[in-house]
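Of the protein chains in this complex, all but one are displayed in their positions.
Order of writing sets the chain letters: A, B and C. Residues in each chain are counted from 1.
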Amino acid sequence: MSSSAPRARSLAWALVGPTLALLIAFNVFPLLYNIASSFTNAELIGGEWRSVGGANYARVFEDELFAGALRRTALFVVCAVTLELLLGFALALSLHRGLPGKQVVLTILLVPMMLSPAVMGLYWNLVLNGNYGVVNQGLTALGFDPPQWLTDRDLKFWSILLIDVWMWTPFMMLIALAGLNAIPPSIYEAAQIDRARPWKVFTRITLPMCTPVLGLAVLFRATDALKQFDLVMAVTGPNDAATQTLSTLLYQVVFRDGSVGLGAAFSCVILVLVIALATVFTRYIDRLQSKDVTA
Amino acid sequence: MRTNSWTLPALLALGLIACSGEASRESETKTADASATPSIKVWWFQWDPATGLQELGREFQAETGIAVEVQQIPLASYQEKVFLEFGGSRTNFDIVIGDSQWIGRGASGGLYVELTDWLPTVVDLATIHPRAAKYLCEYPEGSGRWYAAPCETDAVGLAYRKDWFEDPKERAAFQARYGRELAVPATYEEFRQVAEFFQRPDEKRYGCAMPSDRNYDGLTMGVQNLLWAFGGKWKDEDSNKVVGHLDTQGTADAIEFFKTLMKLGPKGCERLDYGQVLESFTNGSTAMILNYFAFFPGIHAQFGDKVGFAVVPSHEGRRVASLGGQGLSISAKIPKEQQERAKRFIAWFLQRSVQEKWITKPAGFTANAEILSSPDFRAKTPFNGPFADSVDAMRDFWNVPVFNKLLAATQRYVGMAVDGEMPTQEALQKLALEKERILKEAGLL
Amino acid sequence: MKWLRWLVVALYLLIATAPLAWMGLSSLKRRADTISPHAKVLPAAEAPSDPTSPRFEATLDAYRELNVVHAGAQQSFWRHLGSSVLIGLVSTLASVALGTCCAYGFSRFRVPGAKDWLFFVLSTRFLPPLAVVVPVLIMYRTLDLQGTHVGLIVLYTVFNLSLSVWLMKGFLDEIPRAFEEAALVDGYTRAQAFVRVVLPEARTGMAVTAVFCLISSWNEYGFAMTLNSSGAVTVPAYFAGLQGNIEGMPWPQIAAGALVFVAPIVLFTVLVRENLLRGMTFGTIKQ
Partner (left out) sequence: MNALELIDVSKRFGATSALDGVNLSVGEREFVVVLGPTGAGKTTLLRTIAGLEAPDRGQVRLFGADCTHASPAARDVALVFQNFSLYPGKTVRENLAFPLLAPGRQLAAREVDERIQWAAQLLRIERLLDRSARKLSGGEMQRVAIGRAIVRRPRLFLMDEPLTNLDAKLREELRVELRELARRLETPVVWVTHDSAEALSMADRIVALFAGRVVQVASPRELYLRPSTPAVARQLGSPPMNLIEVRRAGAAWRLPNGDEFGAAGVEAPSEALLGFRPEHVRLDGGASEAVVEVVEHLGPQRVVVLRWGGAIVHATAPTSIDIAVHQRVKPSVPPERCIVWPRS
């Protein structure tokens, strides 16, 4: 079937061509446009482009804003994905061996990840409102002095992070469950015959068998967390120094300030970082997929 | 579940068919509308005055046969949406009621139609309140070049719980604690005292609230009332220079004072947008708010006599109110005949008789100086008097073409100062440098 | 150990569902009750006389008012939902169709530079949409696609392709080639073999892929907001646009709308739930 006949080759291109063409059109043209405009003073509306040399790049590297957004985004990705992974895996382990009503529980648990982050971010403003929010009213009634979740400068970043964890832990749980389901029962039976301790079974069988699929789940979640935009926009807006992420800073620079050239320079810097990250990740995936885990 | 895996595509397809039918109907009605009656589309942000303007628009249609549609865009995204439209080859709106600060960007970018020669032919410019003309309509300020006709004049004012202020028990307690009568505060010191008096979180009662949101311009509008009163400035009026003018003791004092007020409000009051300021008042928990007059008719309608209104407090005799309000500008990116229709509407709107109707609409605040100074107007509502007084005291933030960058920087650095993330002096110095950088880049310095 | 598992699940269930339950309650309130400093937690038939009471009068007004064109919007919720449905469904179908074809090509044929292409496909997923939105905007202005349903459909299709290709490739790789080869020898053409043999075997994968594509385009916000000042505004952009609403947020309608908005996705997910559990291993655990 993998015949090298020209007919097969043209069929292959006919199958993969449209997808690749679309992806190229929507990624390569923007890339070229960004590179070109990053050396100019391009504005969102009107005006001729005037070359400014590397000034935009100089600002990206000098201005604390950009470094801050990068740092914050990295922190967000690491913390959110770690928490989601741990919680999701713990839940999956708890659910895997069956509880009464597992199917119903599972469905309910999945709901947060189906909600729109933009709408939910908005809604959390009501729930976590420092004045009339139900959470703080509840805490006050219990005798606590509740924190200002969304306005305290040290706390609001973490509040957004927790909302993200609330929304996306179900995704990790789902994938972990799929992984656990796919482990052949015969392997556990063998362990039972050997009278292995539960902890041993977990570290020697369950964990290594699930690692590859969890790795992919982490990859997909990390790519999403890297783009974090909706929640920050909904909770604090794009111009809050304590919560600015890559995407929201870009929004502020490009759409509020109208500085397309500066935004393009920043995008190009992000792109370089992203390619580096993506390379590491695809290597990892390659290794996972070529390794036959069950041996 | 195997059979079910086909259900999804099936449902998808069904929904699709249903929706495409819906969509095609939608486009049909649209084209039908366009051919039937000539119409103009006005964009404004979402609030009461826009509804009032829509009502006036119906009268205009009755008189001229030109339909007027006022579309209300939420404030937080209003600026982006309008300028996104201007980025295209034709705007979706014919008239934009643009925020006062936008006028430089609209005028110098060739986005607004210049009205300098045309406007005097339809209205006596002398009847327009000079501050409204300067901030809402002209660019550069006071240059005599007009890019907008005044629509809504607005300023920040004070609303307070009259019922609490008049409660004898409260009055006695206040007298005992501060040695003076509980009265509507005239100065910021008094304002702070009263706020402190009413700040009782245990009773879910709070002292004061004012705009402090970081998203669009809330914090800047909230702070600048104090800023000017305390002798601070955004810039040197003549030279646009910022360093040495913004980073002064007066500005720093104002921000420090503002920070003390942030402790006397509902929880989270250091980040309230206009709507949330209003909310904290209308849910009955806050004694005083500083907010735009345009909201006061709604408050009055809800609370009646339980509320009172006043001009913003002063400091050492200086009283300045943040200007609000917007002018009517015609998009340069629409066909000539649409521009002519837009002009007809503006000319109609500026007539004295229509302005008289305008002030009967909720928060329809005219810029007509004669109407504003008439005793009739002042007596009509509890807030008209303070409003008329405020118009004389109003000032605006930047309105140069790069106001948006200046605004973003201001929001950021003042925000850091208010949050205590950066010492106030340091934040102001950094802000001043940043502003000069932006101005230089734009060739304004 | 069993009680521990129970505890973990029960605790998390509480945390996960409490905000949703509160949303349900909020959708039954009047606006003033949603922002009351005295939390209203108990629905009642009649309004209580005491304003500090935890009771509130339950009403379905919020749901009824979804067909009202709310101040600050240009269309009613239902029209925005219509846009969301149209855009979400068409883009999902297109992503799954294109992604399946592409994955089939990579899975069964020797495409020159296949590894590099697949890497390229995956790498498009890393880039924040905001980094490409300005050029896309320029492109759309030229093509007159700004603010149209078609514009968003194309965009969502494209940005779901990487997920779709990678998921489908995992699924298709697990279908033995012999399935189609047998059909070819039996007298079917390649296209017929694809439709008659491969697609039925891949439907689990397609359903899973569709759910994920649908969730992401249904809820997408960045493009929906920046590319549409009016016109094809989807529900997330509509609701998020109400933020900073000068008269305060219409919380009951937002709660009601959010619940209505998530319902179709929950329904789809329930339908393909078991496929999700079977399918989401990306071919990393071989049986």
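By our rule, contacts are C-beta pairs under 8 Å (C-beta built on N, C-alpha and C of every residue); 3 or more make two chains touch, one makes a residue touch a chain.
In this text, all values refer to a predicted model and were calculated from it rather than measured experimentally.
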Residue among C:Ala183, C:Ala240 or C:Ala255 that touches the chain left out of view: C:Ala183
Option touching the unshown chain, where C:Val197, C:Ala232 or C:Ala256 are the choices: C:Val197
For chain C, the residues touching the chain missing from this view: 176, 178-179, 181-189, 192, 197, 200-201
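Assume only the chains that are shown with their structure count from here on.
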Partner chains that chain A and chain B have in common: C
Best-connected chain pair, where connection means C-beta pairs in contact: A-C
Most distant chain from chain C by Cα centroid: B
Where chain B and chain C are represented by their mean Cα positions, the distance between them in whole Å: 36
Residues of chain C touching at least two other chains: 35-38, 226, 242-243, 249, 273
In chain B, residues with contacts to at least two other chains: 76, 80, 84, 87, 213, 215-216, 283, 285
Chain A - residues contacting chain B, complex: 41, 44-47, 129-132, 136, 146, 148, 150-151, 153, 236-242, 252, 255-259
Chain B to chain A touching residues, read off their complex: 76, 79-80, 83-84, 86-87, 109-111, 206, 213-216, 266-271, 280, 283, 285, 404-405, 408, 411-412, 415-416, 419-421, 441
Residues on chain B engaged by chain C in the complex (per definition of touch): 1-2, 4-9, 11-13, 15-16, 18-20, 22-23, 26, 45-48, 50-51, 71-77, 80-82, 84-85, 87-89, 92, 204, 213, 215-216, 273-276, 278-279, 282-285, 295, 298
